[in-house]
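Only a single protein chain was left out; the remaining protein chains are all shown in position.
For reference, chains read A and B in written order, and residue numbers begin at 1 within each chain.
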Amino acid sequence: MRNGTATIPGPVRDVVGYEGAPPKVSWPGGAQIAISLVVNYIEGSEMSIGDGDAFGEPTASGGPPVTKRALGVETNYEYGSRAGVWRLLDVFDELGVKVTFNAAAVALERNRAVAKEIRARGHDVISHGYRWEDLTLLSREEERDRIKRAVESIAETTGERPVGWASRYGASVNTRELLVEEGGFLYDCDSYNDDLPYWTMVGNHKHLVVPYSVANSDAKFDRGVFGSPLDFESHLKWNFDWLYKEGQTHPRMMSISLQSRISGHPARAQALVNFVEYAKSFPNVWFARRIDIANHWIENHPDTVLVPTPHHHQH
Amino acid sequence: MDTAIEPDSFGPPRLMVGYGGKPPKVTWPGGARIAIALVVNYEEGSELSVADGDATNEGSGPDTGPRHNPPGKRDLAIESMYEYGARSGYWRLLSIFDELDVKCTFYACGVALERNRKAAGEMRGRGHDVMSHGWRWEDVALLTREQERDHIKRAIKSIEETTGERPWGWYCRGRPSVNTRELVVEEGGFLYDSDAYNDDLPYWTMVGEKKHLVVPYSLINNDGRFGSGAFGPPNQFEEHLRYSFDRLYKEGATHPKMMNIGLHMRAIGHPARAKALYDFIKYAKSFPDVWFARRIEIAKHWMEHHADTLPAEFPA
Partner (left out) sequence: MDQAIEPDSFGPPRELIGYGGKPPKVTWPGGARVAILLVVNYEEGSELSVGDGDETNERGVTDTPPEGTFPPGKRDLAMDSMYEYGSRAGYWRLLDIFDELDVKCTFYACGVALERNRKAAAEMRGRGHDVMSHGWRWEDVALLTREQERDHIKRAIKSIEETTGERPLGWYCRGRPSVNTRELVVEEGGFLYDSDAYNDDLPYWTMVGEKKHLVIPYSLINNDGRFSAGAFGPPNQFEEHLRYNFDRLYKEGATYPKMMNIGLHMRLIGHPGRAQAVYNFIKYAKSFPNVWFARRIDIAQHWMEHHP
């Protein structure tokens, strides 16, 4: 035996899910689609030699970490916390939509005005970790400690503890267990594998997963996948169109991942505005914070538990 | 050295000439000008994954650049992106094909279907074709000849068990080994393989003394290029397909051709991209004389109507 045993730690893979028969969701107001805008707010918590780390974030997405200070990279991140995040806050106000800030604790500690403003303007804050770091490189004990620190720090900077969690890129094999052990979290977002929330089991504990998206992410500007801002806008519109159509019978969720240092630039902010205005021109569209989605699911769909079967190859 | 190139020491010869500018005048059923072969790769759950006991993870996801995880570490994000394909993308694609009334071919990995038996059970029932894409989604060029022979057997057995019928066609994971075609022929029961990217039409080749059918595939009309960053927003993929179609449709007025479309559930199965596929199929269906064909239909048609089309490398 492999997965689901002592040999392979971490959650059991589930390639099956709802098996083509997702639950018929009843979003508030009969919405066909729930759109969850998420701003990953991490600027200032990334690895940086300028902050005393042994290595820094790569100069190009997917590249190797840098071992000398890269001032260009540093200021690129700074754009997000100095200019980008404020532009995005204003854009959300103008559009009258509420979003979720997926925040690394240290980033908020270093920009307290932003931390205060987020909840004041009606947005939701979930924990994106203590720092923006690769959790798979931490020991279980280190990670347990980081989770505690993140909870405390965000409670202090934003006035309220986070009840949702999303790891950087991918969780470690310990993350979900540690979140349950720590307690106080209603859900995590460490999954890219569905269009709807679902329940899973952590030991004997029922645990909610609200999947996230790297497909609908402005990070693809970084890799050159999106060139012009229109590329992102049309990607989002097409995503919306299709889910909206499906939503006539089976309402869905659409996650959109934004970074202050990317979508906070003017041209890309305009693409975001255009998309939100487009989506708002349709009836039955619900712009929801993740906490709203989680609460709705807990209340209305408590039985949608997916229990994967352990699998092993006959090597 | 102007026709078949002698191999250095092993494997099939390189075939640079093919039909030599004079492709056979194909007669697709109903006088179609173009045969569109939709292929859905069903791989999710059979890729390399530390979670499944492998030493390393699959290196790339549909929406990330290449990952460089330390060996032995799980990559839960990539795992999850693959799961999306099997959980969500698959069903979305089936609905689209039903709605538009087109049939596709699944390139299926045995282990992937074993892990999603309800999905496997639906494939043939809804009229689609199932080929073998290997026992697992693995680089067969790195296997020994004996290992590869064994994996071919396992794939057949597994797919027969999960889908109710053995596969009649073979496509490895992208890159065949020098042994693949010989082993596929040795194993027997296969009508053709698709381990080639070198033509717009099927062709016969020789494996030892045996005539063997090749139905080439495409990595160009392929959503895998979302992963490499060649396609950004979905409309780029749709435009690419339309251009391919337009050209082949034009050529097909005198010389009908085949158009491959390669899809991956974890890539095209996302809503925005599924819409691009949907719109393209509708576009193609708005023309007369277009044949959406499963690969098995193309293979059988070729065996029946074009049995003598040996390319220039193999004079009859």
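Keep in mind that, in the parts below, a contact is a pair of C-beta atoms (placed from the backbone, for glycine too) under 8 Å apart; a residue touches a chain by one contact, two chains touch by 3 or more.
Owing to the predicted nature of the structure, the values given are computational and were not obtained by experimental measurement.
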item	value
Residue touching the undisplayed chain, where the options are B:L48, B:V178, B:V207 or B:M303	B:V178
Per the touch definition above, residue among B:E122, B:D150, B:E187 or B:E251 touching the missing chain	B:E251
Contact with the hidden chain (one of B:F97, B:W204, B:F237 or B:W291)	B:F237
Residues of subunit B in contact with the chain not shown	1-2, 5, 7-8, 10-12, 14-21, 141-142, 174-178, 180, 195-200, 216, 218-222, 225, 228-232, 236-237, 239-248, 250-251, 257, 259, 312
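By our rule, only the chains that are shown with their structure count from here on.
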item	value
Chain centre separation (subunit A, subunit B; CA means) in Å	34
